[in-house]
Each structure stands twice: as structure tokens, then as C-alpha cells.
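Right, subunit A next:
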Amino acid sequence: MDRRELLNVEGLTLTVARTGLDVVRTIGFSVAPGEIVGIVGESGSGKTLAARAVMGLEPPAIRRSAGSIRFEGREVTTMAPGELRQLRGARVGMVFQEPMTSLNPSMLVGRQLDEGLALHTKLAAGERRARALDMLARVGIKDPEGALSSYPHQFSGGMRQRIMLASAMLLQPALLIADEPTTALDAVVQRDVLELMVELTRAHGTAVLMISHDLAMVARYTDRIIVMCKGEVVEEGTTQDLLRQPRHAYTQKLLAAMPRRLLTREVPPAPAPAVEVRDLVVDYAGRQGFMRRQAGKRALHGIDLAIRPREVVALVGGSGSGKTTLGRAIAGLVRPSGGEIRFAGRPVVAGGEGWRDYRLNCQMVFQDPYSSLDPRMTIGALVREPLRLMPGMSGRDKAERVVEVLREVGLSEDYADRYPHELSGGQRQRVAIARAVVRRPSFVIADEPVSALDVTVRAQILDLFAELQHKHGFSCLFISHDLGVVEQVADRVVVMQDGRIVEEGTRDAIFDRPQHAYTRELLSAIPMLESTPGGGVRLRWRLDETSEETAGETGRDTSAAAVALR
Partner candidate 1 sequence: MLRFAIRRILMAVPTLAIMAVAVFVLIRLIPGDPASLMLGDLADPASLADLRERLGLDKDIATQFVIWFGNVLRGDLGLSITSGQPVLPLVLERFWVSARIVFIAVAIASLIAVPAGVIAAWRQNSALDLALVGTATVLLSIPTFWLGLLLLLLFGLKLEWLPVVGYVSFSDNPTAALLYILMPVATLFLHEMGVLIRMSRASTLEVLRLDYITHARAKGLSERAVLWRHAFKNAFGPTWTLIGLVLGNLLGGIAVVETVFTIPGLGRLLVDSIFARDYPVIQGCLLFVAFVYVVVNLVVDLLYPVFDPRVTAE
Partner candidate 2 sequence: QTVTVALNADIRSTNPGVNRDDNTDAVVLHMVEGLVGYRENGSVAPLLAEKVDVSPDGRTYTFTLRKGVKFHNGAELTADDVLWSWNRYMDPKTDWRCRSEFDGRSGLKVEKAEAPDAATFVMTLDRPSALFLDSLARTDCGMTAVLHRDSVAADGSWDKPIGTGPFRFGEWRRGEYVTVTRFDDYSSPPGDRPDGLVGAKRTALAEVKFLVVPDASTVKAALVSGAVDLAQVLDSDVPELSASKSAAVGLYPSATKHTFLFQTRDPLLGNVKLRQAIAASIDIPELVAAVSNGHGKANNSAVALTSAYYGDVQRKAYAYDPEKAKQLLAEAGYKGEPIRIIANKRVHVPSFNAAVIAQAMMQAVGINAEIEVLEWATQLDRYNKGNYQMMSFSYSARLDPALSYEQFSGPKDRQPRKVWDDPAAQDLIEKASVISDEAERRKLFDQLHELQLETTPLIIFANGQEAWAHTKRLEGADPWEGKPRLWGARVATN
């Protein structure tokens, strides 16, 4: 290419220092100023590592064994630490894949935002604050003032991700590396955030290197796509061409695995619901600060919900609407301040009758897999742990079951000896799922279980869920932002907004005939991809059967259409 390139990676090879295993092999790609480039690919294919290497932030266990990374003409790999710091934050911003663990738990959000600004700009404190507030508002935080003086753990997963995004975009870097920037965002916010990103790139010529599994999003917003598989770049091309006519077998497989709505399943009638929630109210206590006490917050305002055996109920809704809170309340991790939770017809009381049955049969996949995995345990041990309480299972059986489950979630048994920090985001998520289903529980609360997975693995996981449901009759509360996934797996859909259920109905009812305005807004915020006969895909808007576009006409200039749709 003859354009002056912003970032140019050549022959980059990353090796695990201890084992000498190459996890990224001689990859090369480039990003031009102002360009939005998407990286898609298999989970664990080295996307995150490659992106981190660009900033010189590969984990200590990973060594760069070959290759060059040039940013604005300068070699990053040999840069002096001081120079590198000038670059980080100011010229290259990064949004990490795990927002939960990427924010400093003991520092006010306001300070974390302010820090970069203070370092790289000469703005006065007041101005910096104004900017931070503005940015928080733009990423969709409702109470920016309050957010500044809160700690990360007081936010929902999606909100934290938005804060991360705000923190990176505040500095208007020349290159923004976004590693799964929107996985935990609801459709509306996701659209707003992406629009914002696009707007920024326009205004400041910011280039974006976006790593994502959300093909619809990649299709809609990127100029170019790089496809990675097993540590290598297998295909690269403009978004239009690549989506219309994928050449590499892996790309084809990826595009073919788009979620689709299946036939409505019969949920056999059952005498009693598996899980029942009545008038559930959850309050978060205010923080006991040293000098002041912050007001508490009501996260759930009287929720009624019943999940029948064998039923998959999807919980969708705005980020921060209380989905995780509801899940955690059912799992017994937050104490409700009102209402009742019943499992298998019995009220859930610690130590009460049926408690043990409930504990053994109600499992949860946490929204943030990394922090829910004990960092000192191997994957094998983590997955095996729930089997401890399985009566009458021999050691051999357990070992076999572990291997079996790992395979079911798409991890080979080699991973059993690894530790969580040695895995990619998607791999961790699969470990979390494996751990939740290894005991074949009758009820699973899955909080964003597939957000970090590429489409092929996701399809495999969803098949697994379907199979479990079929074989073991399990029911599931499936919390997700990904409407495509919801459409595929859910029997029934519950829509939440601000701690309340606003609409509830069968999948078809919700997707085809949404009643509530908020539901409609959610459904129409983001397009979906549809496979085309030629092996490619095209974008399609929900609730709008008429406006069919081909992928070729997508790209960044279609944003006007999206705006018009609102």
C-alpha cells in the first residue's frame, strides 16, 4: 500500500517463555490513520496477545521472539521505556477484554479517568472533569457525577466496560485498540458507543483496531477485516469483499455459523416451576466510607419470575438494569431485602430443607469468568471441583467427566494443566461454563456465557446447552445482550429495564411482536447477519423486513441509516 501507515506489524511471533510454544506465528498487518480494522477469529488464536504486543504490554510469561511493530514510523519493540510511555494512552489507547479486572478496585472512577488526561494533556482540573463527565455521559452512564465518585465494584459489568471505553477515548489517541469493547453492552448502548467511536475517528482521525466476535458489528463498522486462526492471520481484506466472498476455509466456517432461530420447542408442562421468584427486591447498601456514608441503591424493584423445568428463559435488558443482580440473588449470593425465591417448590433458606438440593442443582456462570476462577488452581482442578460433592462417583469417573466436559466446551484436555491466567478470554469463559455444567445441574444461571466466544465455538456451546436440555432436562436463566443468541436458545424472553421487568413472553412473541417501546428499541438498535447462499453474509435489521441490505453496502457510511431508524 502506498498510504502512510499508522501501525505496521511484520513477522510478529510471540512465544510462551516457559514452554517455548509459539502462540502467535509471524503475523503481519497494518492500520492506516483513521481506518477501522476489525480482527476476528477463533477464540485463543492470539488476537489479544497481538494487540497487547503493539503497546509493549504482553504478559510477563510471553516473549516476543521475532518481528517488528512500527507505530507512526517508529519501532515500538526497541523503544526506550520513557518514549513508550509517551505513546501509551496518548497515541495508542487500549480497551481491555476484561473490564472487571482492569479497573483499579481501590481508586475512584473519577481519578482513574482523570489520570490519563492529567498526564498527557495540559488541561486544568476543571476542564478535565468536564471532559470526563462529558465522556461518561456519551458512553451512556446515567449519573456521570455520581460515577466519578464511585468505586468500580459498584457498577455492573457493562457499565465498567463503558468506563474503560471512556477512559481510553478521553485522550483521543491516534490508534484505539479495542479488545471486545462491546461484549457486555446492551444493544442500545452498543450502538451508541460504536457510533461514538466512529464519530471520534472521523473528528480526530483516530484509527481503531477492533477485536470482536460480533460479526454483525464488525461488518457494520469496519473498513477492513483480519481473520486469525491458531496464531496466524489466515485472511485479510476489505469488509465488503471478505464478507461477501470469504476465501479461507476458516472464514467460511465462521460465517456459516451464524445463529438462527430454530423451531419452537415444546416445553412439557410441569406441576411446579423449577425456580420461582416472587416480588423480589434487592438493595445495595451504601458504602460505609471513612467519613461519609453513601446512599444505598435499589437494584431490583419487585421481580416476579417463574422458570419451568426444561425451559430456557432469556433475560435481556439494558446494561445496569439488574440482570446480574437477579441472577446473583437466585444463586443466593446477594441477600434480597424482600420477596421470596423458591427452588423446586421449596423456599430457599440457608440450612433449610432443600438447601442442599438447591446448592447442588443450581449453578452459575459468572459474567466475568476471570475473576470467578481461583487463580491458584489449574483448569482441571477447577472443573473437577464441583464433582467433589457428587455421591458415588469414582476418581476415574470424575477424571473422565472432566475431560469430557472440557471437550464439550471446545477445549482439549491439554488445557487441564494450565492456569486461568494462561488462557485467552474465550477459553476462560469456556472453563466457567464447563465448571457450571460438569455436575449436570438441573438449573443454570448463565450470565453472559458466550460473549467472549467466536461464532463457531459459540455454536458449539449452544448445541451443548440444547443437548443438556434434551438429555438432562435442565432449565436455564440465560442472561445475554446478544439478541441473536437469545433468539436461538430461548424459549421465553424477559426484558428488564431499571430493575423492573417490562415485558415477558415467548421468544416468537417478543421477537416478532414486541409490545413495549424499550423492547422495540433494543431489537432495532443493531442489525443482524444473515447467511447468503454464496457462503457470505449480509446485514439485516430486525423488525424491519423491508430494508434488506447486502453486506457490500454496509460499512461506515450506513450509520446515517441507523440514525434514521431511531
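A quick word on the picks: all candidates are chains of the complex that A comes from, given by their letters.
As a convention for this text, a residue touches a chain if its C-beta (ideal position, glycine included) is under 8 Å from a C-beta of that chain, and two chains touch if they have at least 3 such contacts; residues count from 1.
Bear in mind the structure is a predicted one, so any value in this text is a computation, not a measurement.
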Handout entry: Which of 1 or 2 touches subunit A - same complex, any copy
Key = 1
Problem - Contact set on subunit A toward candidate 1 in their complex - result: 52, 55, 57, 59, 81, 85-90, 93-94, 96, 98, 101-107, 115-116, 119-120, 151, 153, 164, 167, 285, 287-293, 370
